[in-house]
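The structure follows.
The complex appears here minus one protein chain, its other protein chains still in place.
The block that comes next holds chain A.
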Amino acid sequence: MMNATIAKLALQALLGRRRFYVLLAFPVLLIGLVALVTALTDGDAAYGVLPNLGYPLVLPLVAILAASSVLGPEVDDGSIVYLLSKPVNRYGVAASKWVVALGATLVAGALPILVAALITGDSTRALALFVASTVAGTAYAALFLAISAVTRHAVIASLMFVLIWESLLGNLFSGIAWLSIGQWGLRVGHAISAELPDPANLPYAVIASLVVTVVGVWFAGDRLRSFSLRGED
């Protein structure tokens, strides 16, 4: 299913663009901020940065940047035809790109959250948050990849999902937790440390994350199967 050449090209596309530095800036700023607050305040104030900023914002933003970088530009300018005019399985192309986006999300999103959480002490809590970030990052990467495969405005659409649906409406209506990738991740993390909230039930959170991941990657592959070139005329 995986295609090493596609994955390699996707990684080169990710590392070769200026967006990559933006992607790196997030974890650096997050860890810096947590370290600074830890040094300046007593008690557990620094940890608050993570559930309020790091997890609900930095993690999905990193996933958006990663997912849209591995697919978006190629679909936009049509140069993906160079990859698709080959006898390669389209679902394999989507899966390979998803793996690269996931890797970037974990390295630039989940891992820095773990590091930042460890700075604030309590390694169980840090581990729980890392697991939550990994679960959510996996589903985010697939969802945002699917969005990148359908619209040129993938970054905007993905941002709307995170900022308006998950953050704004999610804070107003607790029921949205059932349809929020971030909340599913937290629920899985809650199984490790009770310091994380318990917004939904565990089997549902696990299954929902899996479904979004599998359907997202499959859908991206299916869109690639039907990829159309539209001429200027």
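We adopt the following convention: contacts are C-beta pairs under 8 Å (C-beta built on N, C-alpha and C of every residue); 3 or more make two chains touch, one makes a residue touch a chain; residues count from 1.
One rule holds in what follows: contacts and distances are computed from a predicted model.
Novice: Among "histidine kinase", "ABC-2 type transport system ATP-binding protein", "NADH-quinone oxidoreductase subunit K" or "Thiol reductant ABC exporter subunit CydC", find the name that the UniProt record gives to the complex chain excluded from display.
Specialist: "ABC-2 type transport system ATP-binding protein"
Novice: I'm checking contacts with the chain that's been left out. Which of A:81, A:156 or A:211 qualifies?
Specialist: That would be A:81, which touches the missing chain.
Novice: For chain A, which residues touch the unseen chain?
Specialist: Given the touch definition above, chain A has residues 3-6, 8-9, 12, 16, 73-74, 77-79, 81-90, 225-233 touching the missing chain.
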